[in-house]
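A single protein chain has been removed from this complex, and every other one stays in its place.
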C-alpha cells in the first residue's frame, strides 16, 4: 500500500485534511504513543497565516444533514509561533503498517498548509517553510470559505495562476494547491495551478454554507455561526467531491489529493478510481479519530 | 398567507421546483381531483427546450447521503409539444386554502421554465411563451448542470446579463432567472440577471455531483449515471441553499424564489428569513407528494 | 373507480412473517383503493428511515402489492439493501408510510387466451394478486365467471427462495440449483408450455434476464406478453423522470406511470440498467 507522492515515500495513501486533526492536541489527549502510531501517512497542518489569528467568535459548529458546517476562521499561532513552537513537536511522527512481526514503521512527513491574503504574504510563508527541514511539502490554501481573500484568489484561474507562479520559485519542496470547490469550473482552476507550477492539487475544501439559530433561540431569526457563514463538510458533500476530483483528474497531469466526506475504504477507493493519488479524511476523524488508520488497513 | 409575487396573486408562498412535479402525470396517478387541490400555489413546469429531448440514458438516479443525484437530462416534448399538448391541460389548476366553510379556492398560475443553448434560442422560447395567455410567468433555466450550455451562461455574469437583456423585451410577463449554484459568486450572477432585466431570481438548482456504480456491479469502477455526472438535491444541499439565498438577498432588489432541501415549514421559514419571497419544494415532493400543501398549511 | 389520493397513508403493521428467504409484510390499510394486479406502492418506515453508515435510505421504495384483502395490504419483501432491510425489520405495531396504488397493472387476457404467469424471485409478488383475480375474474372483467385457466411457473435461486412459491397456488417451480422442481430456468418451463399451446397471454415479473427471456420467447411466437418492469424510482408518480427504460421505437417510458406493466412488444429488450462509462483511470 506504500505510495510515492511528489517524491515523498508514504506508508499508505491516507492523509488528514488540513484543520481536521491537530497532532499536538491529539498527543495531549491520547498520549505520546500516538507519535509512533499516527493514523495518517502524512500530517497536514491546520492553515498557518503570517500573523496569529484568534479565529471566529463562537458558535463555530452546526450539525447539518449528513454533515457539519464550520466557521472556525483559521485560528493559528501565526508563522513564527508555528515554526518555533509547533513544528519541532511535529517532526518525528511515525506510523505503523501491518501487524505483529511484519509491522513496519514509516516516517510521517509534515505538509504545512499556509494562507496569505496576497502573493507577497504567501511568498513570505513559503520561503519560511522552505527553510525548515521538518517540512516535507507545502500546501497553499487558496480556498478557505471563511476568509474573504482565500476565496477570491482560488476561484479565479488567472489570479490563481499568478499567485502560484509568484511563490513557486521560493521553494524546491513539493507545492500543493488546495482548490476551492466554490467555483464554476474547478478544472480550470486546477489547470491554472498546474500552469503556475503546482506539483499537486488537493480538493475539495468545504462548500460555502449557512445555518440559522434554532427558532427557540433568539428574539428574531439570527445567524447561528459567529462567523456568519461557514463551510459544509462530511458525507453530504461526497458526491460533489467525487465530481470535482473526476473533473480535475480528466484534465491534469499532476497528482491529486482527493477529499470530501470520506468515511470508509470504499469511499477512498472511489476517489482513487476517479483519479486521486492520495485521499484525505476530514470530518470523519471527528467521529472516529482512528479512522485514517482503519481506512489504510482496509484499502 | 396569500402573497403577491411579480404581480401574480398567489394563495401562499409555496411552489414546486422545476422538474420535480409533473402536474399531468400526477393527475393520471392521483385523479382529476388534484386539479382543484393542487399542492402548490403556482405550477413551475419542467424545463422546456426548443426541440424535443429524450433525456439521458438510465440509470438517472442515485441516492446520496441525505439527498439524491439526478441525471435526467431535460427530457421534454419540445416547445411545440409543450404548447400544443401540455399547456391546455395545465391551465385551470386551482388550489384550496383553509378548511371547511372558510376554504377558498385560488387559481394556480403556470410558470414555464425554458432553456436554450443561445440567446436566440432562448428568445424564441420566450416569445412563444409570451404569446400564450395560460402562461403567467417565464423562468429561464441558465443553471442546469446536466447540459453544457446551461452551465456556462449562468455561471458567467457578463454572459448572463447579455442573455437576459436579449430576451427581456420579448415578453411583458414576469421573467424569473434560475441561477446556477455552481459558481464562485452567486450574488454577482444574480446582480447580472437583475441588470439584464429579470423580475425575480430563483435558486438553488442542483450541485454538480457524481456517483460510481456499486463495487459489486461492474468489472471495473464505472460511472453509475447514464449521463456521467448529475446534480445533487435534497437536505444535503440545504445549508448551501441558505447561504446562497442569503448572499443574493443581501445584494438584490428583485424578489427571490428560494429552494434547496426544503422538507418542512421550518425550512421554508428559514429561507424566507434570509430573504426569499417564495419557497420552492423539489426532492421532498418525491417522498411525499402532498408536502407542498402541508408546508403551506403549517407556515 | 376513484383515484389514489395524493396523501401518503400512515399504516400500522399487522404482521411480518418469514417465507423462506422473503418476508411477507401485512399492514392495516382500510383506506386503500382496491389495487389492480401489477400496481405498486411506495413504502417507507415511519421511523428510522435513513441514518446508519451510508445515511440511506432517503427515498421511499417501490413494492408490488402482493394482495389486498380484509382491509390489509400485503407485500413480499426481499432484503437487498438498506431500504428493504429496514422494512423487513418492521414488527407488528410499527408504522409505515404508503403511497398508492400506483402505475399501470396487468390487462385481462383477450380472445379467450389462457394465462401463463411467470415469476422470478421476489417478482412473484404481483402474480399472487393476479392469480386471485384471474380465478374469480372479478375485476379483470373476462367474459367468464369461472375465471381464466391459469398456469403459474415460478423460478428461484434455491430452496430457501423457493419457499416463496407458497404465496401462490398450483405452481410449478424451477430452481437454479435444482433443489426444488425443475433444475434450470423458469423460461425452460415456459417454452414447454408455449410449445404445448401457444394460445396464451404471458404475465411476467422477475429479474431483467428472466423478463428478457420471456419477452424474446413470446415475441418469437407472437404470443402477447405483459411484463412488470423494475427501475430505480425516486417518486413513483411521474414527477422525477428517473425511472425510464428505452422503448423499441426510440425514447423512454416512465416505469412508474407508463408501467410497471408494459406490453412486451413496446420494448426492444429488457436490460439490467447498467451504469455509464467505465472509468479510464489515470496513467
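To keep things simple, chains are lettered A, B and C as they appear, and every chain counts its residues starting from 1.
Heads up, the rule we're going with is that a residue touches a chain if its C-beta (ideal position, glycine included) is under 8 Å from a C-beta of that chain, and two chains touch if they have at least 3 such contacts.
On a predicted model such as this, the values are computed, not experimentally measured, just so you know.
Put simply, the missing chain touches A, B, C once the whole complex is considered. Contact with the omitted chain, checked across B:107, B:235, B:260 or B:289, is made by B:235. Residue in contact with the omitted chain (choice from A:116, A:234 or A:275): A:234.
Contact between chain C and the unshown chain involves residues 47-52, 55. Although one chain is hidden here, its contacts on chain B can still be listed: residues 66, 235, 246, 249, 263-264, 273-275. Those residues of chain A that touch the chain absent from the view are 19-22, 24-26, 28-34, 37, 39, 46, 54-55, 57-61, 63-68, 70, 72, 75, 212-213, 217-228, 234-235, 283, 285-290.
Just so it is clear, only the chains that are shown with their structure count from here on.
Distance between chain centres (mean CA atoms), chain A to chain B: 35 Å. Here the spacing of chain B and chain C, counted between their Cα centres, is 33 Å. Chain A and chain C, compared by their mean Cα positions, are separated by 48 Å.
Shown for chain C are the residues in touch with two or more other chains, namely 54-55, 279, 281.
Within chain A, the positions touching two or more other chains are listed as 66, 235, 273-274.
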